[in-house]
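What you see is the complex with one protein chain gone and the rest in place.
Right after this comes chain A.
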Amino acid sequence: MNRRGTRVLRLDALARVEGEAALHLSVEGDRVTGTRLRIYEPPRFFEALLAGRGHTEPPDITARICGICPVAYQMSACRAIEDACGVQVDGPLAELRRLLYCGEWIESHTLHIYLLHAPDFLGCADVVELARGRRAAVERGLRLKQTGNAILEQLGGRPVHPVNVRTGGFYRTPRPDELRPLAERLRQARDDALETVRWVAAFEFPDGMCDHDLLALRDPGRYAIDSGTPAVMTVPGDGHGPALRRFPLPDFERHVVEGQVPHSTALTATLDGRRHLTGPLARYAVNGRWLHPVAAEAARAAGLGDPAAGARCDNPFRSIVVRAVEVVQAVEEGLRIIDGYERPGRPAVEVPPREGAGFGATEAPRGLLYHRYALAEDGTVTEARIVAPTAQNQTAIEEDVRRTVQSRLDRAGPAPDDEELTGLCERAVRNHDPCISCAAHFLDVTVERT
């Protein structure tokens, strides 16, 4: 590297990031002058697809947006439609929804921890190399993930894009004896989840600090998953108002404002005009005091501070530890729900259509997912709006990349070459588990023809 010169580093496809993205990094001498995360995916396809559909259809249609977090889309859609129709789903039906969501958290977080993120910390190129050297760990990850799959399959009807969810509840609810095998798997998964926390806590973490405003749902008394009110936590003492402020969900779009930037087809967002982050670090800061005692103890032992005292984790590289703690939380929460489960009298409550607007937000594994629908009198969707966590996090990720690279350039000693910088950028992006296109699947090869 020529420290005096200017160079541009382009990562055309980021490996081990969910979906497709590219990053454009500009370095002038010793200074990072630009980071642009480019996202290929047109984001508005599904919103247009929803217009004109019946009010019962968004849960099934939006489940197709993501193969990893379909439940998040279904739950935010259900909440928004039910809000528009003046219906509240509570009791055992709400508990079953939360159980389904726990399955998705286990599955999605475990995928990221073991298959995508851990190789970064262990000097492995990918999970295949990891499996060759640490077979037992990868087998533990797959076992844990399959427990999440099993919950999705039991409650959702199948492991991918669940079909058993509907507005008002489910098409069919399980008998208590059908959930018992899941409880058995969850009890085994508890050991794997706790071992996962211990495993990742022992990784070596680069220094890192983020000062983004944190946005998460807040659900006093319990760790927010499927419900809550948006809450914003600013860096203490930064002069931007109280450390924690809340706003009603119908005001979401007044606070979180999306805008198009030239380098990305997706939208980026600001929160009250400032850069913000949603996802595990935000949830942990806002909801940590309501972790299950087993998860809270795991967090303390892993060096995340005392969540009961409002500890927060500001090093994005340590997000892997927070995800692991959230897996413990999801396992414990799943066990609690199954233990107390009584089959509801009916699988769903009626959701009669009416004209109006409805709002729904839940905590997808990678952050707050917001839906808004406007319905006509007969229930026809006239407008749909979806704000996904990755769009919200894009600016924060760009800033993290800038800081990470700048910090490396500031270090004494030999300058980093392009390969090292590329690796650093990829790690900084992967810290936030961005789910970017969530849909295409290809073998991407070049064929030589003679």
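One rule holds for everything that comes next: contacts are C-beta pairs under 8 Å (C-beta built on N, C-alpha and C of every residue); 3 or more make two chains touch, one makes a residue touch a chain; residues count from 1.
Convention: contacts and distances are computed from a predicted model.
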Among "ABC transporter", "Dihydrolipoyl dehydrogenase", "ABC transmembrane type-1 domain-containing protein" or "Hydrogenase maturation protease", find the name that the UniProt record gives to the complex chain excluded from display. "Hydrogenase maturation protease"
Identify the residue among A:139, A:251 or A:339 that touches the chain left out of the display. A:139
Kindly state which of the options A:81, A:111, A:232 or A:351 is in contact with the chain not pictured. A:111
Sole residue of A:30, A:126 or A:191 that reaches the chain not shown, by the stated touch rule: A:126
Just name the one of A:35, A:76 or A:149 that touches the chain not displayed here. A:149
Against the chain that's been left off, what residues of chain A make contact? List them. 13, 15-20, 41-42, 45, 49, 64, 67-68, 111, 115-116, 126-128, 131-132, 135, 138-139, 142, 145-146, 149, 159-160, 437-447, 449
